[in-house]
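All protein chains of the complex are present and in place, except for one that has been dropped.
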Amino acid sequence: MIPRYSRPEMVAIWSPETKFKIWYEIEAHACEAMANIGVIPRENADAVWKAKDVEFDVARIDEIEAETRHDVIAFLTHLAEHVGSEEARFVHQGMTSSDVLDTCFNVQLVRAADILIEDAKGLMAALKRRALEHKNTIRIGRSHGIHAEPTTMGLTFARFYAEMDRNLRRLKTAREEISTGAISGAVGTFANIDPAVEEYVCAQLGLEPEPISTQVIPRDRHAAFFAALGVVSSTVENISTEIRHMQRTEVLEAAEFFSMGQKGSSAMPHKKNPILTENLTGLARLVRMTVIPALENVALWHERDISHSSVERNIGPDATITLDFALARLTSVIDKLLVYPENMLANMNKFPGLVMSQRVLLALTQAGVSREESYSMVQRNAMKVWETGCDFKTELLADDAVVKALGVEAIEEKFDLGYHTKHVDTIFARVFGKS
Amino acid sequence: MIPRYSRPEMVAIWSPETKFKIWYEIEAHACEAMANIGVIPRENADAVWKAKDVEFDVARIDEIEAETRHDVIAFLTHLAEHVGSEEARFVHQGMTSSDVLDTCFNVQLVRAADILIEDAKGLMAALKRRALEHKNTIRIGRSHGIHAEPTTMGLTFARFYAEMDRNLRRLKTAREEISTGAISGAVGTFANIDPAVEEYVCAQLGLEPEPISTQVIPRDRHAAFFAALGVVSSTVENISTEIRHMQRTEVLEAAEFFSMGQKGSSAMPHKKNPILTENLTGLARLVRMTVIPALENVALWHERDISHSSVERNIGPDATITLDFALARLTSVIDKLLVYPENMLANMNKFPGLVMSQRVLLALTQAGVSREESYSMVQRNAMKVWETGCDFKTELLADDAVVKALGVEAIEEKFDLGYHTKHVDTIFARVFGKS
Amino acid sequence: MIPRYSRPEMVAIWSPETKFKIWYEIEAHACEAMANIGVIPRENADAVWKAKDVEFDVARIDEIEAETRHDVIAFLTHLAEHVGSEEARFVHQGMTSSDVLDTCFNVQLVRAADILIEDAKGLMAALKRRALEHKNTIRIGRSHGIHAEPTTMGLTFARFYAEMDRNLRRLKTAREEISTGAISGAVGTFANIDPAVEEYVCAQLGLEPEPISTQVIPRDRHAAFFAALGVVSSTVENISTEIRHMQRTEVLEAAEFFSMGQKGSSAMPHKKNPILTENLTGLARLVRMTVIPALENVALWHERDISHSSVERNIGPDATITLDFALARLTSVIDKLLVYPENMLANMNKFPGLVMSQRVLLALTQAGVSREESYSMVQRNAMKVWETGCDFKTELLADDAVVKALGVEAIEEKFDLGYHTKHVDTIFARVFGKS
Partner (left out) sequence: MIPRYSRPEMVAIWSPETKFKIWYEIEAHACEAMANIGVIPRENADAVWKAKDVEFDVARIDEIEAETRHDVIAFLTHLAEHVGSEEARFVHQGMTSSDVLDTCFNVQLVRAADILIEDAKGLMAALKRRALEHKNTIRIGRSHGIHAEPTTMGLTFARFYAEMDRNLRRLKTAREEISTGAISGAVGTFANIDPAVEEYVCAQLGLEPEPISTQVIPRDRHAAFFAALGVVSSTVENISTEIRHMQRTEVLEAAEFFSMGQKGSSAMPHKKNPILTENLTGLARLVRMTVIPALENVALWHERDISHSSVERNIGPDATITLDFALARLTSVIDKLLVYPENMLANMNKFPGLVMSQRVLLALTQAGVSREESYSMVQRNAMKVWETGCDFKTELLADDAVVKALGVEAIEEKFDLGYHTKHVDTIFARVFGKS
């Protein structure tokens, strides 16, 4: 993660201040729970809440850690400075560091997921608005980068909407995957702490108790989480790739909004680069690269080894911050995307009418002309269009054999764009629901 | 995929015979649907069913493809050889090759998912059985490969069960992800085919109609599918790593079953290698490697490019066949795993009683001894155990200061293994449900 | 690997027949070496050569392996069937299976590398030929998919040549990486076999003795090998992406050769799809995906575990066969690529002369016009071109202020294409050497 590609709300989740706040809450709730079941005195549990509004001093904790070489002990030592050594003496009793670290990490991931879910919804709203706006804006559909049959710009936006809708579901599932906490002790047996403590703390934090943990929460959960982010980032790349293609000089069916402040815009009007979507293509690679180490993190030795930790210290913030930024940037791109319907028509008619050649071919065979003859009839006219840029329909109407086989009206009908858009409403209803 | 690591049922899904059978069903159901809505004559739809029991001739289709350079056209040509050219003339009308290819691919993936789901259940059954069998078999829990606190072998099996249970859920979700079909034409507009055909064919094949497709079914679905397989494979690695550790000479708490036919077993009893779980570790890497290309496949150009195709022709069979084989092999390993409870105890007691040192330390501080003093009392006895291998409890009982602080009974109690297993029932109930 | 994407020569390297042949050679040379140093009788070494021309019976070996569950023992048993049990009794003496397996694998990789090196040279030859052919074929250079300044098609081919030249070097280095053999026994100590045997066998096979092996040859070598293949495959993607862009309908500066046999070519002249380069894009992903597992294979446990084996059984053939096929296919694409210089000019002049706007801007400021004023002068003319498609030079020549600042001649000069091609010779000399 670098500041250039980040947004403050997501960054804040990963700050040391937030982390210590969550650690504090876990410890305080745990004391509360231990008091509830009579394991520690009520007043000691109450005393911990004295630090409720404390903004913990990260520099001080770092200082203690430099000495103790243990982050959780450093924090607890600092906490005792606020609560009082004597009052704080039951804090963390029977717990292991991972109880705090893992539960905290999941709280952070849940919060990150909440932001990403809102991001996804924001992007969907933008896509839906543009889909409705361009529902019937005709453009040529392309397979292999080659003109195929007409479609509409609205359908393009709609399919990205549908893809993001699936991603929304995946993000919600991913959120569930890591919505667990564990306070189960050194090897997960609850030897030194009652399961009731885990249940209470999790309930306070909006988590489910991990049904069975070791020293750590099992990492298949996190693997599934990052894999979901990888899928979402691939959609970011997918949408970005479409826009980059649309903006290239020869196509120019759409362009990223270009603010006037940007140098060079008006003196070189042809030089408006799709840098945001190119950037998003790169950011997608960055999110995607975190999937493999997340998968490699699953196979820990016995009840835990700590190899996953350095990985997660990096990919936890990096993947969520980058994807948050990417989704927000993409939403803005979609919102402000300049769409050029007239260029869409011009492109479609680069070889006037030629995209209808398949329909004509089909019509000829259906009219009883042999396959070979149909082929030859289409070919002789199509090649003229290809070579001279004349109009295919005009050529067909001037070809007696074709007119004889199909009739003028049927030929005209083959060039009706309504033929291609007749089911747009059906598809929109599938994607956005009946309105 | 190589035969060595495959099972016939999964391999069969990916055979050309199966593929052509599915293509046939798609085409036949599509004709049926077209007849239903009056687009083609009923008798032509009926005629296609004449080939219902035909085993298509793969060599013949390959021969035609060598000429036409188009697989779907080759198949249709061959189909016409069975149905009759005239009768078959409406087959595939208004459809595009991808309608057949993509719908077929998803049928294959759904079938593959069904097998993997059964595999997961089989593995879970084995894990559950062994978990119950060893519910109270004491072994030392380890963090960082170092002895921590006692746990039980049953808890180890139970946590793998819980992990596989999550994988079962993920596989079911993955199955849903790719349970769609599309018969929507060249760019997904249904210009040449009615959406009713797609609905009918999908219903017959147990699929949902893809709400919005282009020429192809969107590849985020497949990315999510392969990502799920990657997570499952990481669990395979996780369980395998545990067994490999347990079998190493110095640990020897468990061993893969070693059939008598295997050369060298009895003359070199120490030389029983965990080759199955080592192999599974490698197979996990093979499944995992397919995740990235599946994610890279999402960003196709415009309404489709065909870059995904060569990738899927490989990873489709490879990932599913390998994971199926791996899950089956792992199930067999778990089922027959030799467990050595006596070695577990011996290992735990390598430094007799030392794993209880933390409990003793805690007890001393709780008994009011200062932290420094407690530390010193534990240390002087622990070091003797560490250096001479004597028994920690015996040493403590011979240390007047310790006895004075805790009393004999309390010292004895600290070495009670029941302390560590008291919540095993609770955890089992969480994992397996109350029985 | 699937047959569709493979070539016989590379496939043959990975056949069981080839493997057993190499195993045989290793064993025979090892016997020879042992006889040379007097460890075994000369006649027994000689006897092994009786099988020199034997084509080993794979089915028979498989049959024995099914029983012994050990591939090397199965082979040795079968070998004895040819050589005679008595004569063969010293074969493999003091060796471990990995001595044979790993040395064989490296022989196969070396042979594969040799083919890939020839492939690279073939591709380079095609690129060079096309580079020279189109050395001065003007086309617009593009950054961000947007027109920038003129370049030539020859430079495009030349840079791919230079990139392949680096790949050639990488392939040679990769070949060296895995050009070692090891015959060092169970843990690499030569306890049961003299280092002289390793030296002799390696010399016969064109390998270097691995300076220090364990039971296996260290896997960082193979990791580096597959990483190199990953880089080469990325170049395949790079070149393919360029061609796919050039072929898209709106650009059409080049096209994959389209053989007349291919259905639909002439009736739909606009529908020639760059399917080969799309396919190559996918194949590049397949090769690339093998890099991560190859890297994961490095960290084996102690003197070896066998987790790498299943990985290599797959990625060894898959990566080399796929890359060989890809390089050959790409060579053919380049060789036959249809290049459309007139379309290149037409594209460059989509907004006539506008790509020169930056040069004009620079000239104005160099002529002493203030930056703001220069900007404004360029802008007012550029926007007319952008909006109406008129000719930029004509507009400038009609703009008194511009003419006054630069003079007619200087304006004309700014549109001289020779300005952009004046260093093509220099660059060609750098890439291809002075001729």
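When the chains are written out, they are named A, B and C in that same order, and each has its own residue count from 1.
Here is the rule we go by: a residue touches a chain if its C-beta (ideal position, glycine included) is under 8 Å from a C-beta of that chain, and two chains touch if they have at least 3 such contacts.
Quick caveat: nothing in here was measured; it's all calculated off a predicted structure.
In the complete assembly, the contact with the undisplayed chain comes from C:E149, out of C:E9, C:D46, C:E149 or C:D391. The residue from C:S6, C:N106, C:S179 or C:T214 that touches the chain not shown here is C:T214. Annotation: of C:H245, C:K271 or C:K384, C:H245 touches the absent chain (contact as defined above).
Between the chain not shown and the residues A:I37, A:I306 or A:V408, the one that touches is A:I306. Along chain C, the points of touch with the absent chain fall at residues 141-145, 148-151, 155, 158-159, 162-163, 166-167, 170, 173, 177, 185-192, 195, 209, 211-215, 218, 220-221, 223-224, 227-228, 230-231, 233-235, 237-238, 240-242, 245, 281, 284, 288, 291-292, 295-296, 298-306, 358-359, 362, 419-424, 426-427, 430-431. One chain is missing from the display, and on chain A it is touched by residues 1-2, 4-5, 67-70, 73, 244, 261-263, 273, 275, 278-279, 281-283, 285-286, 288-290, 292-293, 296-297, 301, 305-311, 313-315, 318.
Within the complete assembly, residues 140, 142-148, 244-245, 247-251, 266-275, 278, 292, 296, 347, 350-351, 354-355, 357-358, 361, 375, 378-379, 382-383, 386 of chain B touch the chain that is not shown.
Here is the rule we go by: only the chains that are shown with their structure count from here on.
Between the CA-based centres of chain A and chain B the separation comes to 25 Å, rounded to the whole angstrom. Inter-chain spacing, taken between the CA centroids of chain B and chain C, is 33 Å.
For chain C, the set of residues that touch two or more other chains comprises 244, 273, 275, 278, 292, 296.
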